[in-house]
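One structure coming up, written as structure tokens, with questions to follow.
As you look at this complex, bear in mind that one protein chain is not there, while each of the others sits in place.
So, subunit A:
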């Protein structure tokens, strides 16, 4: 621990105990507590390290005039100190313990009303309860009662913390008593009696807690609903965590009450009850006694009379991923039932679902609740598609048909579902919520077996949606996604007729001019994604990309995307740039000759990079070049690419957006990797004569030299140097890493530095100054005075060139690489940028400063400086 901190801490304690209201910001107490926690985690005793804390505790506890946040902090701190047995002992001796954790003390002071204090009490107590002594204290002070009382506290946060606390107490009791049972034989009498006592304490606490749970579970009136929900949550928590003897005991105690709740069938409790039942069911093995009863409860839940409840319960079962052939099949049927009723497409085998449920659900679907029911059903279709065929009442193809039919209903077309439930039509027609859920379900169903045959139908419907003027942008986006999913899965697109394709082309063309930018954006994205879909078979039986066979390939896509480059909305511009990248990837990989279009695109992209006011578009441009460079079969042979890279790099350096800069560095990395490919590991047994080794080294050296020169020519090296001194830490870090890599590759081999000078030009003096500063600071503090001296001191690493522009400067690469202490730089950059401002010392200083500022009468509250940082 920092010595300075120890010195300053007593003063901080004083400040906190005195006022407490004048904290620099409301998180400072949390930060302080975090710091204390890290100290204890390193195994240091907090009281030994900072003895002043004890005074602080007793001071605050006995005065109780501090604000609630300070009191809450004090309670938590007491917990932290008491978590170790030694600390606990000290606290007990100075009688702080009993006082701070006594609820009556706070009630009398009128402070218990504040939820802040109650939270502090709970959390402090929870931290302290780590050992048997603490448990003994807990029992003797009779704290279980107030804790139980807090379980249904009016503050949701307090109640939730109390729940966790109770679970913690029970788990502690469980672990302590099991230790007691196993370890008694070898211990002496005293310890034996101690563990006897612990055991007694444990069983006492457990009995009380369980009784309480059981009592609270039963719903006496509807006003207590939230209480029951809270208790059910707690129960779920416990069921998931506790182990066998306690688990059995717990279940035995509460199962009657749970059963009562289940039979009461209160809709609001369906989900929490289902959680309890599912948790119990998963924890119990088949030979457990209560397993059967739990199984019965589960059946009860899944067979309730209220359709909304049943659907929720069934969805919960499928989500829990538990498997039981009967239940799973039943749940699948329940979840498919609304779809069956609405569309009239029979998904369920005859007489499989109770006719009663069908009637009830049909009625329910005619009201506004149909939205939630249909949507729950649709959102669970991905789960259903994962089920084994024998759990499903029908082949998945039929489910696809039903979803298609529902989507048709949504746009007012009822031709396909004459048998459906007419009462629902008026609700689902035009509902974009149902449309979105259906589209997602349709996407999920694309991966189902044997559905390929439905592709033309799916294709037709999705095209209709894309064409429909009333489709919401979000629905359009989902339609595009569904289309991509289906096209991606289907290997044979020969079933798509020319007419359908024509419709799709029309729709895409129209949406590319849509008024809503979201629609234009989705369209452009779609074109990009489509280009990435794996090849498929066309009607003629040949292998082609779907983009070619559906839309006519680049000749259709590229002009549309080029147009989108001019879009007013920056998102659309950015999407069109990446879509262009995706579309052209194939031709890049093939090494095809550049078209006039591509040349124009490059010009336009460079304009965007240099002029666009929005970062998204500029980032996309750099990524485009990355994609081009990395997918190009031989980047060096593509002259346009080779020409553009230096421009991109230099513009990337000048950009203000740190992400653009980072992407530029990625491009630089690609160039580095290309210039210095990872050498194949030499054959371990290869014999190499000294002579050949020398020649080899010389060869390598000249090879390296030329690579390095080409990197300099392309502007990679100067970009790296500029980025190294960038004010954005991630950029500088990445540049530093790359330069280290470069040094690692280049410097060991370039021994004869003098005659292999590789000059590199930097775009301006300011960068050189920055770099010199690093050199100066790191290496030569005495020569910081003049930049010239600095450069001379390092073997003339920097040369001034008086070029025509007058401000470009030459550096000597290898020299600079050697002279810069990149490792030191890396370690600085790796630290988070706020490592200075966030240190415990600064925190403590802040607290003190704030208190003095506050006590100063002249300070005005309005004058505080609000620092805007991101």
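Definition applied: a residue touches a chain if its C-beta (ideal position, glycine included) is under 8 Å from a C-beta of that chain, and two chains touch if they have at least 3 such contacts; residues count from 1.
What we mean here is this: contacts and distances are computed from a predicted model.
Trainee: Which of the following names does UniProt give to the chain that is not shown: "Integrator complex subunit 9", "Pyruvate dehydrogenase E1 component subunit beta", "Vacuolar ATPase assembly protein VMA22" or "Large ribosomal subunit protein uL14m"?
Mentor: Hidden chain, UniProt protein name: "Integrator complex subunit 9".
Trainee: Looking at the whole complex, which of A:225, A:422 or A:640 touches the chain that is not displayed?
Mentor: Per the contact definition at the top, the residue touching the missing chain is A:422.
Trainee: For the chain left out of this view, which of A:140, A:207 or A:470 touches it?
Mentor: Touches the omitted chain: A:470.
Trainee: I'm checking contacts with the chain that's been left out. Which of A:499, A:515, A:593 or A:727 qualifies?
Mentor: The single option touching the absent chain is A:515.
Trainee: Touching residues of subunit A against the unshown chain: what are they?
Mentor: 412, 414, 422, 425-426, 429-430, 468-471, 509-517, 563, 566-569
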